[in-house]
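Incomplete set of chains, arranged as in the complex.
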Amino acid sequence: MKLGRIVGTVVSTRKDEKIEGLKLYLVRDLGLDMTEKDTFVVAADALGAGLHEVILYAQGSSARQTRVTDARPIDAVVMAIVDELEVGGKALYTKNPTQGEG
Amino acid sequence: MKLGRIVGTVVSTRKDEKIEGLKLYLVRDLGLDMTEKDTFVVAADALGAGLHEVILYAQGSSARQTRVTDARPIDAVVMAIVDELEVGGKALYTKNPTQGEG
Amino acid sequence: MKLGRIVGTVVSTRKDEKIEGLKLYLVRDLGLDMTEKDTFVVAADALGAGLHEVILYAQGSSARQTRVTDARPIDAVVMAIVDELEVGGKALYTKNPTQGEG
């Protein structure tokens, strides 16, 4: 999985019928220092995650293993919201309990 | 999924029998500032998308999950036309209603 | 799919039994200006393509969706010979009818 932050949304009316009803997020990749990188993906939301949240996304055929993405043309899915990252015994990131706006 | 713009078409007479009838587009990757990057893919069109449109494409086995690409040797498919990208509460991109030429 | 040019061949006597009989080509990636890049793959030939031809290759599990690569340990396959690339209303590349040597 990759570590990312949800930074935006994608609106699409004309799309493959199999992706109807899926929420699509712009997700920027994060470095180990939690800075946003230039790379990003568009990922389906399997969780009800919110803008600005730090999340994990899975790619490839594994992105189709959630209930909402099964058998759909989706190659990236938000499958976990990160509460805490711990590196070297220290919290690299801790989620603000009030963070996230669905 | 990746964000791209359809910039051209590929014509091929000699090709695997399983891709007969598919429209193949040249798609340039877009950055978060909507500029075209040097990287590109050739993607099958599952939608009737048009030249110059901003689209999403799915890759890998997920590219075979649309009705038109099922069981074909296709590793990239245009599966959504983007109407709007919203980042930080602002529209990063809004589709011109008259845009796109099939 | 990726755009490439067939630049060479690979000869192998000791190989997995499932790839017996497949022709393996060295394929260099091409940029949008049709120059050869430093990156390349070895791809199986599903078409009877020839040296120097500009082709498309599919990767990953999609590379196993042609009749000749089905269920084989092949992750890249030449599945279309390019006749023409059109970008911005102009032919970026047109195949010379006499090009290609099987």
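So that you can tell them apart, the chains are marked A, B and C in the order they are listed, and the count of residues begins at 1 in each.
Assume a contact is a pair of C-beta atoms (placed from the backbone, for glycine too) under 8 Å apart; a residue touches a chain by one contact, two chains touch by 3 or more.
These figures come from a predicted structure and were not determined experimentally.
Student: In this structure file, how many copies does the full complex comprise, given 3 in place?
Tutor: 5
Quick note on the criterion: only the chains that are shown with their structure count from here on.
Student: What's the distance between the Cα centroids of subunit A and subunit C, rounded to whole Å?
Tutor: Chain centres of subunit A and subunit C, defined by C-alpha means, are spaced 34 Å apart.
Student: What whole-number Å value describes the gap between the mean CA coordinates of subunit A and subunit B?
Tutor: Here subunit A and subunit B have centroids separated by 21 Å.
Student: For subunit B, jot down the residues that touch at least 2 other chains.
Tutor: 59-61, 63-64
Student: Which bits of subunit B are touching subunit C when the two form their complex?
Tutor: 7-19, 24, 26, 28, 38, 40-43, 59-61, 63-64, 71-76
Student: In their shared complex, at which residues does subunit B touch subunit A?
Tutor: Counting only subunit B, the residues touching subunit A are 1-3, 31-32, 46-47, 49, 56, 58-67, 69, 77, 79-88, 92.
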